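Missing here is one protein chain; the remaining ones are kept as they sit in the complex.
Chain naming follows the written order as A and B, and within any one chain the residues start at number 1.
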Amino acid sequence: MSYVAAGYALTFVTLGSYALWVLRRRRSLDRLLRTDGRPGPDR
Amino acid sequence: MFRDAALVAGKDLRVEWRSRVGAQQVLPFALVVLVIFAFALDANHNLLQTASAGLYWVAVLFAGVLTVQRSFALEAPDGLRDGLRLSGLDPAGIFLGKAAAVAGQLAVLEVFLAGGIAVLYSASLHGVVLLVLSAALATIGLAAAGTVYGIVAAGLGVRETLLPLLLLPVVAPVLLAAGKVWEITLQSGPGAWGWMRILVVFAVVYLAAGVLAFGPLLEES
Partner (left out) sequence: MRRLLGIGSAVGLTLTAVLGLFVTPPDRVMGTLVRLLYVHPSVAWVAYLAFGVTALACICYLWPRTRAPFWDRLAVSSAEIGVVFCALTLATGSIWGRPTWGVWWAWDARLTTTALLLALFIGYLALRRVTVDPGARARRSAVAGLVAFADVPIVHMSVVWWNTLHQPATVLRPSLASPTVSGSMAWTLFLSFVSFTLLYGWLLVHRYQNSVLESRLEDEGMEIALAERWAEAVPSGAGR
């Protein structure tokens, strides 16, 4: 029985973590790309 | 295309002949690998003899990776790859030439390694025709696949580590099939020809891939 639990846990934890990682990366990319609101002197 | 191939192959082989890297470094390395296997398997005579075909091909594979690395290291210094691009040589010819040079060096290596397993593992080398034929096919396939991945990884700083990672999984079928043919032949068993088919398919596929893909890949390496 524990094998089944291990299998399900592994699957959902892994996929959940990956999904979270993708979303987190999205947020940091958004942050990095939105910071262009302060142009320098000659722009 | 073939004339260009001969030119490139000649150049690569001449460089190798003058520098003797293959003879002085790669061959000893491959022989050391054979020795290390003996250490790993506890010098178990029977085991080594039974496994000699497989171990032989693993050693050839490692030596093959090094030979391909070397083949592309020749043009790594500044401007040399540009020189190759601008030379007007047919890219497919360049591919065939480089692959042929690698194959040639590997072939020589394989002969010596065969002597190695005969001596170190007491493998009895009968059925020479099958051994040579399968080795030839396998070598062509290895050289072709190696050259394709060599150009893919060329120009990257991490070529040394990336090339083995890319190449070894891809040539696993060659290891399998060639090892099998040699194992069967060394033990005078049946069924070697089925495995030859795989070697043929592999060689054809990778020669074709190289001829088609080398041009565009060379353009931006």
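The working rule: a contact is a pair of C-beta atoms (placed from the backbone, for glycine too) under 8 Å apart; a residue touches a chain by one contact, two chains touch by 3 or more.
Please read these numbers as outputs of a predicted model, since none were measured by experiment.
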{"item": "Displayed chains contacted by the hidden chain, counting the whole assembly", "value": "A, B"}
{"item": "Hidden partner chain, touching residue among B:I36, B:V111 or B:V205", "value": "B:V205"}
{"item": "Per the touch definition above, residue among B:A43, B:A76, B:V119 or B:L165 touching the missing chain", "value": "B:L165"}
{"item": "Residue touching the undisplayed chain, where the options are B:G10, B:P28 or B:G194", "value": "B:G194"}
{"item": "Residues in chain A touching the chain absent from view", "value": "1, 3-4, 6-8, 10-12, 14-15, 18-19, 22-23, 25-26, 29-30, 32-33, 35-36, 38-41, 43"}
{"item": "Contacts of chain B with the absent chain, listed as residue ranges", "value": "148-149, 152-153, 156-158, 162, 165-166, 168-170, 172-173, 176-177, 180, 191, 194-195, 198, 201-202, 205, 209, 213, 216-217, 220-221"}
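By definition in this document, only the chains that are shown with their structure count from here on.
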{"item": "Distance between the centres, which are taken as Cα means, of chain B and chain A, whole angstrom", "value": "42"}
